[in-house]
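Okay, here's the structure, questions in a sec.
One protein chain is absent from this view; the other protein chains keep their places.
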Amino acid sequence: MGATIQEIGYAFLETYYHRMNKDPSKVSCLYSQTAELTHTNYQVDFTPSSDTLPTVKLTGKENISKFFTRNNKKVSDLKVKVESCDFQTTGSSHSGILILITGEMFWTGTPTYRFVQTIILAPSGYRDTFDVTNDVIRFIGDNLLPETDVKEET
Amino acid sequence: MGATIQEIGYAFLETYYHRMNKDPSKVSCLYSQTAELTHTNYQVDFTPSSDTLPTVKLTGKENISKFFTRNNKKVSDLKVKVESCDFQTTGSSHSGILILITGEMFWTGTPTYRFVQTIILAPSGYRDTFDVTNDVIRFIGDNLLPETDVKEET
Amino acid sequence: LTSSNATSVEFPLYFNAAPEEFKEAGSKRHELRLKALGLDQGKNQ
Partner (left out) sequence: LTSSNATSVEFPLYFNAAPEEFKEAGSKRHELRLKALGLDQGKNQ
């Protein structure tokens, strides 16, 4: 394999975010048949005063395809700033790639939302191509205030 | 398999953080032979004015073992607050578990540091046990100020 | 293995420290925040 995992990873991110922007209905082509996706729950209205967004979990390429098609408008409006990427090899014989991304995203008219995302790429079986097997996003609040009344655990 | 991935995941985290606290030299037993670890770089002095910490990447159980043993004192002093966990199944036949953690950590005398961490567990081959194949931590700054002078990309 | 959230866990979870122990460290972080915002007048210790 000629390319480093960084090169493959960055090229993937370029394709991934570009396709969201240009053709959401084809984003699911990047996923494996049994992929799992935890992504922005677009069915819930964004709360203007909240600095995080809820997520929803989907399993399988078909459900993922429906998700991106149904939320076509929002998905294509997504704007992303990536602040860091960490890469590791993973899976059998380390032929897969794990990417840990941090950054901010927004949609027209919204504030920025800070997020972390983990994506796992596995060799697709075709020469030098990869499928997404896992994709998890989690939004990060600011946690600005010091803890004054910490909840007790039971 | 009787336990859910959540149950396995939380039980793992309990073991993982507890062992850091009680016996750092045995933390590496949780990792697979060829595991990759991106963790706090304890060889660099913490900068008091910074809200993030640098990380270092290690490959293989032997190097991971040396890392935890060399940094014994700091590792055993680690205190962790987990604010969210996302779980997905991963790997061949989805027998592995991906965990995306967000939270805060600190050491005696330091401020809290916000972090995100991705851990992948794969079946070890022994009945119902798992090895860590990947473990990546990334510290998150506050990014408090709005962007006034955005750097241009070339 | 299902995608259900059967395990009910209440966040945050604390490891190797009681919730109170996070207060002091958390206030140090908060001071860094105020400094970053230029709001740390009279609090420089």
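Labels for the chains are A, B and C, by order of writing; each one numbers its residues from 1.
Quick note on the criterion: contacts are C-beta pairs under 8 Å (C-beta built on N, C-alpha and C of every residue); 3 or more make two chains touch, one makes a residue touch a chain.
Just so it is clear, the model here is predicted, and its values are computed rather than measured.
Within the complete assembly, residues 1, 4-7, 10, 13-14, 17-18, 20-21, 49, 51, 78-85, 89, 94, 103-104, 106, 110-113, 142, 144-145 of chain A touch the chain that is not shown.
By our rule, only the chains that are shown with their structure count from here on.
Note: centroid distance chain B to chain C, computed from Cα atoms, is 17 Å. Taking the mean of the C-alpha atoms as each chain's centre, chain A and chain C sit 25 Å apart. Under the contact definition stated at the top, the residues of chain B that touch 2 or more other chains are 84, 89, 94, 104, 142.
Looking at chain C, residues 12-14, 19, 22, 26, 29, 33 sit in touch with two or more other chains.
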